[in-house]
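I have placed the structure first, in the form of structure tokens, so that the comments after it can refer back to it.
Heads up, one of the protein chains got dropped from this complex, but the rest are sitting where they should.
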Amino acid sequence: MDGLLAVSWLVPFLPLLAFALLTLFGSRLGQGAAWLSILFTGVAAVLAVLLLSPASTYLQDQQHPYQWGFSWLQIGSVTVSLGVSLTGLNLLMLPIVSVIALLVQVYAVGYMHGDARYPRFFAYMSLFTGSMLALVVSPNFLQLYIFWEMVGLCSYLLIGFWYQRSQAAKAAKKAFIVTRIGDVGLLVAIFLIFAATGSFEFSAVIQAVQSRQLGGGFVTAIALLIFLGAAGKSAQFPLHVWLPDAMEGPTPVSALIHAATMVAAGVYLVALTFPIFAASAAAMQVVAWIGAISAFLAATIALAQTDFKRVIAYSTISQLGYMMLGLGVGSITAGMFHLTTHAVFKALLFLAVGAVIHEADTQELDEVSGLWGKMKITAITFFIGALALSGIPPFAGFWSKDGILAAVVSQGNWGLAVLGFLTVLLTAFYIWRIGFRLFFGEQRAPHGYEKVHEAPLMMMVPMGLLALGAIGTGFFGGNISRLLGSGAVPEAGWGVAILATVLALVGIGAAFLTYLRPGFGEAAVARLLGPVWIAFKRKYWIDEGYQAGVVRPTLALAAGVRQADGNIIDTAVESVGAAPGAIGEGVARAQTGRAQTYLAVGTIAVVLLVIVSVIGGSR
Amino acid sequence: MNLLLVAVGLPLLGAVAGAFLPSRSAALWRWWGVGFSLAALVAAVLVAVQFDMGQGSLQMRLSLPWVPLFGVTFGVGINGISLPLLLLSAVVFCAAFASFGWIEERQKEYALWLLVMECGLLGLFVATDLILFFVFFEVVLIPSYFLVGIFGRGNREHTAIKFVTYTGVASAVLLISFVLLAFTAARYGGGNLTTDIPALTQAMGAAEARIPAGLQTALFLAMALAFMVKMPIFPLHSWAPDVYRDAPIPVAAVLSGVMSKMGAYGILRIAVPLLPAAASQASWLLGLLGVISILYGAIAALGQKDLRLLLAYSSMSHMGVLLLGIASLNTVGLQGAVFQMVSHGLIIPGLFFVVGLIGLRAQSYDLQELGGLWQRSPRLMGVFLVLGLAALGLPLTSGFIAEFQAFAGAFRASQLQVLSFIGVLGFIFSASYILWMVERTAYGPLPPRLEQASIRDVTAMEWVSPLVLVLLVVAVGVFPALVGTPLTPSLGELLRGLGG
Amino acid sequence: MIDFFSQPTNLWFVVIAFLTLIASLGVVAGEKVMHLALNLGGSFAGVAALFVLLQSPFLAIAQVLIYVGAILVMILFGLMLTGAHATEPTGVETGKKVTVATAVIVLTALTIWGVYGSAGRWPVVPSGLDTSLTALGQALYGHWGVAFEAASTLLLAALVGAIVVSRREDDEA
Partner (left out) sequence: MIGLGPYVALGAVLFAIGAYGALTRHNPIAVLMCIEMMLNAANINFVAFSSFGGSIDGQIFVIFSLVVAACEAATGLALVLGVYRNRDIQEIGDMHLLKW
């Protein structure tokens, strides 16, 4: 049993090794690159699942997590190590990340077929998976931050994978910079923690917080800074703007980013450092409210988008908001449970949508519809995912969302509760809107409806498996709460469950009425809502706001500094340099070039010197 | 024979012996330079092999009387702080010689001057006497004048004169403060006049209480000023953009990579240990200038259109991080500073090499005329990206480990906390300008002008310099102990002297 | 004073010094360059006579031979080649002349004051030095041998230099 624990480091290491191998030899492997990546990720996934039972036994027996590490850096007397720490939280994350990554990679074999940089794609995917796994098992803040940034790097590389597209490059850059704003928050939190405690270890920090060594204001500041990092990675309002643009990447990348890796890291971080948040009521309030606002805002924006991949992107923001909301009202279990189920059904939705994109070659709702006749399996998997997302029992999303709503209601904060329930209604509407418009209605596709087929088998298999997961994972709430040891999934009786379900059904019904009944379409909704709809459609002008309020002033400042550097500082320096020249010019006038004059001056000087010396000598 | 002298002497031997050879073929001079710089590198590696990692004091010490009247010695020695820099210099010079292709005429002069410069830099990092240090300081300056003035582009004479005058004034200040320091130590310490650094450190330590605080502060600030010009630090930077823009690429690489470290090394190795009280008094000022440099450099870089100017300001921003690390005056920060010297010393020459190769291909350094090069030159762009990411402090590259430690140290130093909060914003700006630079160069469609040009990927000879640097950047990032192990005891020694 | 003129040597000194100074002033004050050269000859001759008074006959002869016989002739040649009828402008640059005159007069006054201010220590009787050709020759080729060689080299160099400088350049063009 311990033997398996001793090789737990292989879980993150194998995908990283795959990355190294693919970087060195990828171009020679060609199509084999995918299988190498899948093999290594697969072994890691199997290992992650097998670890569950011995590690949780170890956790219960020893009352502390399994730890393994090696000294990486010596700073004075502080030793920073890299390694593996297996807590309940990590044990939950490892299978989620590795299994989803494995399925996405299998799917990508079909999706990316024929791409010129096929091996490179799988190299990045391996690095992405490995970094996320290494992040998850971190025993200290330094390792967490290292792989936190590596995850960011991978998303940069993958979003910008199709480098010929200017849009992709811009989106990649935006993702990196916006998340980096959050990262700086996390970094400052780490620095402050290190300055206060002299350690990077989670255990030491949490102990310092719980033993009230650190001041209340200080803890709140640290918690908020950490949350800034989490909000950046998990695309919470107002740092969510990168996520929809990240749709420029290939769809498997989107699936990976949105389901298991990148965005999950933020929620994971808050759950991991939950004791710090728990020590500050203000920080908890902020987390809960930001979560609820993100959930609601993103859901409203999702209503009006015509790029269906973007709708799902906003849906991710919205669902991540739910997770933050769950954590913010104090239930790690609810938040992490929703993270688990969401990972499965969101991956499924992306893969299904990806299959449509792969076949129809468009992401615009206006250009494609009525695919039911051609892509029945895809449609079915999509609707399973949609049911899970909208929270219809017994699909996965119902159980976890119910847990969060129950936690909110039991905390008694009605503002949060209203936002939470409203979002349920909106969620159901926007996801079924896509479903109805994509698969029903007029039969058309941009390159000819006749050319559309079911996606290749390699893509269908992962979709099928995930569909099963979207149905099944909801029943593992008990296991998850036992694993985390953070209390059961909150329950608040039938009322919440029924209300949520009814709201979801209303949403579905509204979507049905709007999009499948003739004579009543989106135009009517837009007319009905008027400027509100435009606000949804324009994403509340947040991007424009950033452009006008942040980006342009910064660039203007940069241009100003560039000018000033040349005009003021450099000119000052140049003038100092020119001054001796000018003085020289002046003095040079006295140089007539006439030897007689020089001699005369010399003679007079000698006379004066003699006089001075005579007077001086006579004294 | 002292191995340090071998390492320092080999480039000089190459320069002197080469002067007697006819200047016939360009290839001869390339291999001449590569040969001697490689030999110096081998000697430096042997130094590292023989170095006792557990010991913090000076090793391989050699001290001969030079000008006994003034107590000037010809002293060399090495410790954990100078060892990484010695190796770094040797590596960067090898890379500079290997990337010879930019020099199209007068190769002999070029190779010989560069060898003289290497001698000066290697010597500087092992000198243990103030006057010897100063001599090497100047030995570096003179070749750089010719290398920029003869082989540069654009308004190169003006640039060379500006550079030499600016840093020459700083050198004068430095020499005066060195001499004053030696006299101060002799006067208040009661001992003989000496310029030997270890002896001076002891004398200053013993006499510290008796020396007027104002004098100490003035001496420290004078030295810091002179050293900050070399780094460069805001507002003493205005020579740097011109030089980094006009110098030939290998020279720009050497100047930005290694010569700029002379200043930081001087502060860390001379100004701080000799005047610890003044150093802790003035640390807020160093921190302030460091933070201003970080932000100013980064914002100015964001506004540049010329790739080489962008690198110049980026370099200044990184030097700010270095200074902030030094200003923290604690283990973490100082370790970060040394890491930053090594890291930046590897990254920025690499970036200059890559940018030079881009310039060779696109015939332009203007970001507005570039783009899409990933399609034509994927290997080059890959290296570019890795180096850029290292420059913005991405983990698992040397840049992260350096900046992380420097800032962690600054946050630990109570006098710098507020400044550090502001300085951290540099992380965001650096990400912005680096990614913008990469985006404008590598991503997107090829501009029509470049569509016509036949742009090849890198050749083996072009490839080797940046590749070696990239590998070292990643190696230091993944195994920071490479730099950290020899460093820890020496920093401990230094901090004991500070009473910390 | 009476005693001063009782010695014939002294009388001779006064006369010669007077004539020398008159000739010298003629060099400085004359207008026609040719006249200046003639005055210069007078000055040279006066100095030679002083050498005789100082019991240095060899030097007196050398003075006459070299200065009057060689240098003055050379100057005359020079004048002829550059225009013998050149005249000095008069009555211009009065300020400059006054300044320079003041300076040199002050300098002279100071020197004379220096000489007579410490007159007691100055010897008044000639030492009866052996200035025979033998003695001069021994000193010149003995103790001063190296300097003599250097002087001859200088002379040679000056000759070569003069030839090079005055050579017509059109044979190069």
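Lettered A, B and C in written order, each chain numbered from 1.
Methods note: a contact is a pair of C-beta atoms (placed from the backbone, for glycine too) under 8 Å apart; a residue touches a chain by one contact, two chains touch by 3 or more.
The shown structure was predicted, so the numbers you read here are calculated from the model rather than taken from an experiment.
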Chains in view that touch the one left out, judged over the entire complex: A, C
Interface with the unshown chain - residue positions in chain A: 588, 591-596, 598-600, 603
Residue ranges of chain C at the interface with the undisplayed chain: 4, 7, 9-10, 13, 17, 20-21, 24-25, 27-28, 33, 36-37, 40, 43-44, 47, 50-51, 54-56, 58-59, 62-63, 66-67, 70-71, 74-75, 77-79, 81-83, 86, 88-89, 93, 96-97, 100-101, 104-105, 107-108, 111-112, 115-116, 119, 122-127, 129-131, 135-136, 139-140, 144, 147, 151-152, 154-155, 157-159, 161-163, 165-166, 168-169
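Simple rule for what comes next: only the chains that are shown with their structure count from here on.
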Most central chain, Cα average position: B
Whole-Å separation of chain centres (CA-atom averages), chain A against chain C: 101
Chain A and chain B, separation of their C-alpha mean positions in angstrom: 36
Length of the line joining the C-alpha centres of chain B and chain C, rounded to whole Å: 68
Junction residues of chain C - those touching two or more other chains: none
Shared interface positions of chain A, touching two or more other chains: none
Residue ranges of chain A touching chain B (in the complex, touch as defined): 71-78, 142, 145-147, 149-150, 153, 156, 160, 163-166, 168-170, 172-173, 176-177, 180-181, 183-184, 187-188, 190-192, 194-195, 554-555, 557-563, 565, 569-570, 572-574, 577
Chain C contact footprint on chain A (complex, rising order): 600, 603-604, 606-607, 610-611, 614
Chain A-facing residues of chain C, complex: 96, 99-100, 103-104, 106-107, 110
